[in-house]
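The complex is shown incomplete by one protein chain, all other protein chains being positioned as in the whole.
Our next item is chain A:
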């Protein structure tokens, strides 16, 4: 069991450096495909990205090696398991809000979004009060953006 957890912990801690390594490699390859780093004796558009990409890859590899050689962080992994989902739900709610913003309009989309965030940061008790708060915050946002700062916000019907 402990070996399994250990591997799990090691995997979680090395996943991010691995992702950074991948990003650096993709960036570096894209930089290489741009053009020659020196053209007519002058640094070209690919010169700086090649330098940054190379440094980035070296750093990402260092971090990956460190993560793989570090002892597993089983305790931290277990403690994070419950709290880990809430940020993901906030991400999903924000993505849904962005997608609905121009189609549903500011009011409807914002009330639902603010309510979702309030519920994610609390619980489902006193739901009516929370709906009222969501509506009030949306109205305040409308006053701030549209009335005070003259920003035109999208509406449901045109």
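Observations
Just so we're on the same page, contacts are C-beta pairs under 8 Å (C-beta built on N, C-alpha and C of every residue); 3 or more make two chains touch, one makes a residue touch a chain; residues count from 1.
Simple rule for what comes next: contacts and distances are computed from a predicted model.
Chosen from "TldD/PmbA family protein", "Response regulator", "Electron transfer flavoprotein subunit alpha" or "Tricarboxylate transporter", the protein name that UniProt gives for the omitted chain reads "Tricarboxylate transporter". Note that of A:55, A:143 or A:156, the residue touching the chain absent from this view is A:55.
The missing chain, though absent from the display, is touched by one residue of A:38, A:70, A:127 or A:143; that residue is A:38.
Although one chain is not drawn, its touching partners on chain A can still be listed: residues 16, 20, 23-24, 27, 30-31, 34-35, 38, 41-49, 52-53, 55-56, 59-60, 62-63, 66, 80, 83-84, 86-87, 89-91, 94-95, 97-99, 101-102, 106, 110, 113-115, 117-122, 130, 133-134, 137-138, 140-141, 144-145, 149-153.
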